[in-house]
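Removed: one protein chain of the complex. Kept in place: all other protein chains.
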Amino acid sequence: MITAGIDVGIESLKAVILKDGKVIARESGLSGGANRGKTAEKIWNETLTMAKLKPADVSKVIATGQGKQDVAFASDRVTEPVADARAARFLYPKATSVVDIGADQVRVVTLGKGDSILEVVMNQKCAAGLGILLKSIARTLEMTLDEMSNISGNGKAAVNDGCAVFAEMDVLGLLNRNIPREDIARAVNEMVAVRVNSILNDKIKPAKTTTVLVGGVSNNRAVVAALKKRSGINFVIPEHAEYAGALGAALMAAG
Amino acid sequence: MERFHEILQNRHEYARAWKKKTGGKVIGYYEPYMPEEIVYAAGALPVRLLSQHEPDDTTDRQMYGNCACSRDILNQFIKGRYDYIDGLINAEGCQWMLNAFQTTLNNQPELFNHYIFVPDYVDGKTSKDVMRSELVVFKKAVENWMGKPINDSDLDRAIEVYNTNRRLMRQVYELRRADNPVVLGSEAMEMVLASQVMDKTEMNKILEDAIAKLANRKPRTDTGVRLMLVGSPTSDVALEELVESLGANVVIDEVCTGSCYFWNEVIPQTNRLMAISLRYLGRPHCALKDNNWRRRPAHIHQLYEDYQAQGVIIAKQIYCHPHGTDNPLIWKILRERNIPFHYFERDMTLPYEETRLRLEAFINMLKPMLVLK
Amino acid sequence: MSKQKWETRPLEVWNKAKEMRAKWQKSIDTASSERVLLAQGNCQWSIGFPALRVIEDNPVGAMMANKSDEFARVSRLAGEIIGWGREICGYQLNCWGAMYLGHQIDGSPFPLRDLVIPFSDPCDQHTKRGQAPMDYSPIPRFQENYPLYTGPQDPNRDKTMIEDKVYTTLYIIAEIERIFGQKFDDERFVASVKVSGGITPYAQEVSRFMQHIPSPLSQKDLYSFYTLGGLTKGDPGETVAIWKALRDEVEWRVQNNIAAVGNERFRWMEAHPPPWHFLKYYRYMEKYGAVCIGSQYSHMMAGPMELKKDGTWGPRFSGGGFGRTIDRPIKTREDAIRVMLGTEARGHRFKDDEVIRPWALDDFAKAYKADGAILPLWRCGVGCTVTRKEQGLRLSEMGVRVLHYEGSQPGDRTDLDENRLFDQLDVWMESQGLRKLED
Partner (left out) sequence: MAQHYWQWPESSWTATDIDWKKAKTVTAGVDIGSNSTQAAILCDGNFFGYASLRTGPDYRSSAQTAMEKAFGKSGMKIKDIKYIVGTGWGSQNVTFAEKTIEEITCHAKGARFMFGPKVKTVVDLGAQTTKAIRLYGWDRVRDFQMNDKCADGMGRSIEVMADLMQVSIQEMGEKSLQIEKDPEPVSTTCYAFANTEAMGLFREGYTENQVLAAYLFTIAWRIHGMIGRVQPEKEIAFTGGLAKNPGIVKRLEKAMGMTALTSKYDPQLAGAIGAALIAQEMFEKG
């Protein structure tokens, strides 16, 4: 059976086509604000082309993500944590929790027996926009996201870890004091880790070795390293972790 | 002077050392309405719990919407910075502090703890009796816990030590009034802050020394614009230092961790607990308790005049609701009396650039260095 | 809905209730023209003064939020401009913002207050209530103490605190008589205290009926009623009559399995007032077959209740005080005040529970067989949110699924992200394996 999942994030849109439990095509792009519906179609078509398929070949499409209702051709919609949970179980059957750090939201899903979910914790509003912050700081520092995620080691600089807005303020202050760009980037990565760790501390704390990390920011090695250090959790990071939502939706479409 | 800075910076070490030296017990307290004399008379060290800057990734689990002050105290407890504390006392004040108290106890129920109800209507006719009866209960609780009674002579001694401290601090503040003061705003503030985490007997000794030394200091002629600080409690002197770096000086404050802490003394009477009650109810009103008869605006105005300040900085902690609720009236009064002021919100840390901009502009506004056409 | 499990039908007493509310509102609106004193605040004894109306900023603010987003927003801005920040309780911002603007929603002039009698409530925002009108135009204000302490019950402490309150209340009444030259009518007051004791048993029964599956009423219904006896001081006799009618109707509903939500399959509880401008989420939850069985707040008229050892849900106090049945004669003003205050200084108000009985919500969940709890986190004010996250932790440990959403305050829509809330509700339901019954 061929099924597909589309994850319409606030920033990026991801599509996955699944055939008999195997991913045969994946594609992503920017979500595009008001045109999310059209972007979804465009990326969907690209994914189909990649898989050399026609729309009719796909038996079911499920959409997820903050813009899921904009996907006109999807026959069903699921919420993001449910899709994440499904994907995590598929990618790593031993998984007990899954943490998704996206552009705007951080979600911690604790998995229960069978298909059940014990708890979903989402970031508080003041911890929103961590992925966006990383991107916007990269722009301010004129660095690429990749450069920012390669930074390691220690530095003295620190930014306010209360929220993205205050952190950005402090970054500008550090720039004014001519602190090296690398130090600033490091401080911001650390700040993101502090905020995410605070969400991990909420309600049920994820297990040390069986927690799966997905979402765009899982690509940021520096943040992940800092988070590992703070939380003591040795995350399992699947390949193509940012597609987890889409994959989960495709799996759900397959039943 | 440096000694105060040192103790303030290393307040945890100070308390641990005190404990080791004396074998005594340390009691942490949250609100300025806590009658320290009683604790001191029992032979324990009362320490005001102050916030610190530390990444906070622990309190979201149990708190929401709190001011950074109360949040950070909980954060420090969870991280074990306050492992030397044997007991916690909260004298009713702000609810966020009550929250910090209660939540800490939920995490560490083994601590000795007591809650003192402080009348909301501090000027009420019967409020002093309620306060006194609360102190009777409190004294008994401390006695039971310490395992020995607190005598009148213990109380007298403690009252004397605290009154001496208050007098000395008033003396230091008196020095700030001079046109060319020998003590800067940040230095004086550091003293007050340090005094809240120190053994007062020791503090008094150091303080006497310091005052003697101050007398020989050369008056500063470069302190510039005289400012007054009003607002939420703080635990550091970053703001004062910033002001000084901009060619101005904070000459007086109306802050709960500043002048309000020591402003009035216990007036002795045979009923010691009543004397203490009256002292605490009669302290400069904190924003929360300033509800029926408004004394705060008058007090602020008086300090402003006495210290010949030229402008007022109102700095409020984010989510500090007592000060938030009081602002409209303070603004109104200041405007009516043509007193220039600048209001802003601060967090645990001061964003340097932004605050500098505000203060510099405010100082330029008060005393333009350019004769603009 | 295709096929409902249970029958649903609207409440019949509802119309009568509406009428009573309208009457009360009118008496406020005409207060100034009738030369009636208008007090900011709330107290039961106000009924003793023939020409005194008490009205709090809380219901005014809530009503504004409910009626007009725009007017509430403009009012809040007026408050912000004179110096309030966003950490202030939204009711206060709405109500006094309108005072600064000088008019009400319908454009009529804002009725200025003549005196302030702050409502006794542990929320810090209440301690400072009524200062806005006092600072705006000099009017008398009568503060009292709101005693509270943690730790074990101590009769001696209670006694001192209650004596203080009795003294202060008598003093305030005498002061109002002196300042405004109004005679306090003891008989009326005594009658009112007796009558409000009369409501309590009915309210408690209604509360207990809510334990039934399917729930006969939902949170929205409760909100229509709780204001009747408590916040609006209408005709006492009428109030008791309507509570009786309500009780009878609810009993009938329980006997006949008339449900608030026809497809009830999930029961959830709350902890505080909802956002008054956004009551539509209750409707939305019905799509999932979920019903809200109330909160301590909406069950307030029944007074403090607790889970008894035998598993029943019953009143916590007897012998006077808010929500307590009266078991002794009331003759004088002081008797009535003492009954009104009860014998314990704390536990009086549902918000005391936040501090002294943190397990209160656990009990509530058990009593009402709640599957879930929606606990809002409000950024402004204090009383709304203090210890809410800890309560959430306790409930989760019990196996009750908890949803926190964030906003400013029930009367302030600034921070409430409606679509995010819908998303959260979807996640909450779906993660428990529940999907919408039908769209």
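Labels for the chains are A, B and C, by order of writing; each one numbers its residues from 1.
In the analysis below, a contact is a pair of C-beta atoms (placed from the backbone, for glycine too) under 8 Å apart; a residue touches a chain by one contact, two chains touch by 3 or more.
Keep in mind the model is a prediction, meaning the values are calculated, not measured.
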{"item": "Left-out chain, listing which of the shown chains it touches", "value": "A, B, C"}
{"item": "Residue in contact with the excluded chain [from C:163, C:362 or C:417]", "value": "C:417"}
{"item": "Selected from C:51, C:81 or C:174 as touching the chain missing from the view", "value": "C:81"}
{"item": "Among A:1, A:30 or A:72, residue touching the chain not depicted", "value": "A:30"}
{"item": "Positions on chain A contacted by the hidden chain, ascending", "value": "10-11, 30-36, 66-67, 69-70, 104, 125-126, 128-129, 132, 136, 139-142, 163-166, 168-169, 172, 175-176, 178, 181"}
{"item": "Contact set of chain B toward the excluded chain (per top definition)", "value": "318, 340, 342-347, 351, 353-354, 356-358, 360-362, 364-365, 368, 370-373"}
{"item": "Touch list for chain C against the chain that is not drawn", "value": "69-70, 73, 77, 80-81, 83, 85-86, 379, 408, 413-420, 422-423"}
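Following the convention adopted for this analysis, only the chains that are shown with their structure count from here on.
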{"item": "Chain A-chain B separation of Cα centroids, rounded to whole Å", "value": "45"}
{"item": "Computed distance of Cα centres, chain C from chain A, in Å", "value": "41"}
{"item": "For chain B, residues that touch 2 or more chains besides their own", "value": "60-61, 64"}
{"item": "Residue list for chain C, restricted to those that touch at least two other chains", "value": "377, 393, 406"}
{"item": "Touch list for chain C against partner chain B, complex", "value": "82-85, 87-88, 92, 118, 122-125, 127-128, 131-132, 135, 141-151, 154, 156-157, 160-161, 163-164, 167-168, 171, 355, 358, 377-383, 385-390, 393, 404, 406"}
{"item": "Chain A-touching residues of chain C, taken from the complex the two chains share", "value": "377, 392-393, 396, 401-402, 406, 415, 417, 423-424, 426-428, 430-433"}
{"item": "Chain A residues within the chain C interface of the complex", "value": "66, 78-82, 85, 109, 115-117, 119-120, 122, 124-125, 203-204"}
